[in-house]
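Here the complex is missing one protein chain, while the rest keep their positions.
Just so it is clear, A and B label the chains in written order, and each chain counts residues from 1 on its own.
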Amino acid sequence: MVLLYIILIPMLGALLSWLLAARSTALCRWIALVSLLGSLALVAGIWVISAAGNVPPDRWLYNWQQPWIPHFGISLHLAVDGLSLVMLALTFLLGALSVLISWREITFRVGFFHFNLLFVIAGIAGVFLTMDLFLFYFFWEVMLIPMYFLIGIWGHERREYAAYKFFIFTQAGGLLMLLAILGLYFTHAANTGVYTFDYFYLLNTPMQRATAQWLMLGFLAAFMVKLPAIPFHTWLPDAHTEAPTAGSVILAGLLLKTGAYGILRFVLPLFPAVAQGFAPWAMLLGVAGILYGGQLAYSQPDLKRLIAYTSVSHMGFVLLGAFAFNELAYKGVVMQMIAHGISTGALFIIAGLLYERMHTRALARMGGLWTAMPAMGTVTMVFVMASLGLPGLGNFVAEFLILLGSWQASQVFTILATIGLVIATVYSLRIMQKVFFGQTERQYALPDLRLREWLIVTPLIAVILFLGVYPQPVIKTITNYELRITGPEATTSPDANNTRAAPVTDSLFVIK
Amino acid sequence: MLSLIPALPFFSALVLILGGRAFSRGAVSAIACGSIGIAAAITLLLGIPFVQSGESSIVQHLWTWMQAGNFSAGIDLRLDALSLAFVFVITFVGFLIHVYSTGYMADDADYTRFFACMNLFVGAMLLLVLADNLVLLYFGWEGVGLCSYLLIGFWYKDPANGYAARKAFIVTRVGDTAMAIALFMLFQHTGTLQIPQILAHAPEIWTTGNAIIVLIAFLLLGGAVGKSAQLPLQTWLPDAMAGPTPVSALIHAATMVTAGVYLVARMHVLFTLAPAAQTGVAVIGAVTLLLAGCSALVQTDIKRVLAYSTISQIGYMFLALGVGAWSAAIFHFVTHAFFKALLFMGAGAVIVAMHHEQDMFKMGGLRKQLPAVFWTFLIGAASLSAIPFVTSGFYSKDQIVWLAWSSVQGHTFYWIAAIAGAFLTAMYTFRMVFLTFYGAPATHHTAHTPGNRMMIPLYILAACSTLAGFVELPHTLGHVTLFSSWLQQVLPAVQLQQESVALEWTSQLLAAGLTFTGIYIAWTWVVQKPDGMVRFSQMPFMRWLRRLWFSGWAFDGFYNMLVVRPFVRTARMNRRDMIDRIYTAVTRITEWCHDVLSRTQSGILRWYIMGVVLGAVVILSVLIWRVSV
Partner (left out) sequence: MNIHPTTAGMTLAGILFVLGLISMLIRRNMIFMLLSVEIMLNAAGLAFIVASSHWSQPDGQVMFMFILAMAAAEVSVGLALILQLYHQLKSLDSDEASRMRG
């Protein structure tokens, strides 16, 4: 039941904050914050208990199942392993921060804003939790529509264009995935006679290579749009740039991660053999993203757009690592998902703070801000350095592990990706130079970081530093995921998976 | 205990960053200098018993950094003879430079930020040399790069400084990329990145001259030349002089730029296994020392002369590494750290005295106004140009010159380069001394003598520059080998082709003679006949050569043309993202279709009827055609 609460609490909070917004906007903000912190506490609780409990690495930490539409083999099936756990923690941390960041920025239709924000987060949490493909598609759509409103209503000047673009791209990908899900459902039924959407049954569905190929491409379409991989990335800069700060944080920090999560959770385990065959192409796209995104980031005149393109570059590493098929790279990929969520989220927050003060995103109109805001400059420096992969910050651990792993798979791609690190230096330093160094004729009355803003950036700095110097707790937690896809477990029959998934009790250890 | 050495500077940097404006200047100075001072004291406390005990190393495991699959890297520190030499120089010279900085930066508004960055640098540098595995070494390696960036761009208001800072970071990052790839290869082939394990197992895995080990060694060399400003990645160092002078002294002369020397020496087993790469090291060193020496000869900015001289001196160290004279390279690193820090700080004193004027042609005659600075600077200059017998630079450089020829891997070409370099060194060094301190004062500024906080470090370093040489004397002069025999715990001794005292004497005398000739030429052309010099340099060929040398052999222009401009231009051209154009084109086509079709919807009934009729006719004719055929 705990797992269901994790999703239900933000949903309830969403409804409450919408209803009560008419009475008091402050109350609405507090409700949103408290409900997200509540879910965060639940996730942290699970993490602490499971870390203390020494769960065998091939077991799920929590598993909960209720029939929903049994006629079609659809059930409410939620489960948590190391990968989901880490992603959930990131979700609610960034979620809570994005409520804080909107505290002053959002001034109209506050209730509806928080309703949408919390629903997006609930949808993301659902995506990370659900083990039923029908339910997965449901949550996939739940994230999409509120996000469309967030961009379209509270965004900047070209918000409608950006919102449409975002919607059409992700919806097109999502529909292809729906087709693939249905295809998988019927293929499974045709081969085994069991109609089910359950992940554990669908694992190791026997199918022909050609079928598997098309189904995998259907899944990949949705995930690569979301990730985003070249050439499906063009919705991202528009959406990130035009969204309100909280929207950008959620988009960059979390929505992109659902694409990466999808690849790790569904594409690789469901179609292991075909994915192997597709690996060179995926790695090629990943490397292309790293280099191409980096160069585009360098040339942008708009701060938020620049940061948006850095996401394209960084997510290229995810694609590269996910298709390298070894343990080092998988761990690096998950680290990259977290570290990128934190560092890019933080950079968007900083862009938002600058926008609040200066009402511009144009780099040409900034410069020399260090004099006025040394504290914010220092904070930005930390995240800029994280973005260029400086050791001691989380992103380095991630990128190093990915590259070390992908070297075993493909040396040419790894060399190209390593060159991407030089480009990362080029565009990252450009941020510092254009915003904080140099001089500007314009004089702004710029207050340095305020208490609320300190409250937002401090946890982010703490996490990124912690990930950089002592990432071991996270790496250990995600071992619970990757052993299952690289280890002997991946080859066991559906029955074995079945017994593991079968106990529907809400117990910590899934007892055999 | 060992972990305190890097931890103290890190901790004080953290305190300074967090405390920020809360501290008074005195408190900031105390925290910054105190932490480095204590680290230096701990180094001595730890180092002296360590040297006496004869143990090979002290290891301290702090915590596991990352562990995934069969890969594991810890925050592990290891102190051995090689790292002790570096730690000693870093903490000791670092401490002196910190004390000096409290005077030099006294009027700066960003006093705290300066010391926070300096402490961070010292911490990172110590981590670099104490790291037990290559990942941690890479941590320090990038960390010092960051601090170098922060400090070169310290006066951030001038965009030129920001440009120099970014250039330094990016160019060294190019080298780092090569090094990172070397790490991937090492891990692939040895299954570990622990330095001692790699060094122990490398000879079992690879035979000498194996293609893979050669490639790895060359890639490591790529990292080393980036950090140590050697050919072809040397272009960032002269620009790095945009930072405050103590930064140039600490980072861009004494410590960080010698990280490449440390790396090659640390991984010496790999280079021994890859003779091609080792030859590469020697050739790069030899060529760099000559090219940089020529460039130093024509600079007008006193700090740029010293920058090119640093590149040139590190070239000597690389040459020594390349011929297998490991300990000679480290010895030259130590003496170089002393006299180059001394020269930079002396130059800083002159610059402060001249109200931040760096052009040597606007100085002159400072010998009388700043006697203390003059004498210490002269000692440094003498050591740099290797005046025989009394300077440490003589003993360290002379060893390299001799070994470049006599070692097993030595070659006449190296020896010629080294001895020609000695001539160039003497010439540009004393050109600088004469331009700055002799002649008539070029400006009317009244130079004021710097305070004690700046002068005492100069005295101490001047003493070191003289005395440090006597721990290692050549065969011909007493044959003391304290330093090299101590380093032999870590680094193998150099193997000589032949030991000929006569030849060694010849080499030494020739080097000394060329040094004095160089000084004499500098004296004639700067002090005695400056007009002749001007006339000579106005000759067409000389003007062209001068311009070439002044620009550092036009490497910057070459890289701009080859890499920077194409990158920037394509980036500008593609600012709107050509892939997005494809999607925009799809929407355009849809819109166009919409326009065309909506025009047919005119509202005129008869057109619609016409359309219906035409459609019916077409369908009917098709049907009839199908039936009849």
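Quick notes
To be clear about the criterion, a residue touches a chain if its C-beta (ideal position, glycine included) is under 8 Å from a C-beta of that chain, and two chains touch if they have at least 3 such contacts.
Because the structure is a prediction, the values reported are computed rather than measured.
Listed by label, the shown chains that the missing chain touches in the whole complex are B. Here one chain is not drawn; of B:109, B:502, B:604 or B:629, the residue touching it is B:604. Residues of chain B in touch with the missing chain: 601-606, 609-610, 613.
Here is the rule we go by: only the chains that are shown with their structure count from here on.
Taken together, the chain A residues at the contact with chain B in this complex read 230-231, 233-234, 237, 295-296, 298-301, 326-328, 331-332, 368, 370-371, 374-375, 378, 381, 385, 390-392, 396-397, 400-401, 403-404, 407-408, 414-415, 418-419, 421-422, 425-426, 429-430, 433, 436-439, 469-472, 475.
Listed in rising order, the residues of chain B touching chain A in the complex are 17, 20, 63-69, 71, 75, 113, 135, 138-139, 142-143, 146, 149-150, 153, 156-159, 162, 165-166, 169-170, 173-174, 176-177, 180-181, 183-185, 187-188, 567-568, 570-572, 574-575, 577, 579-580, 582-583.
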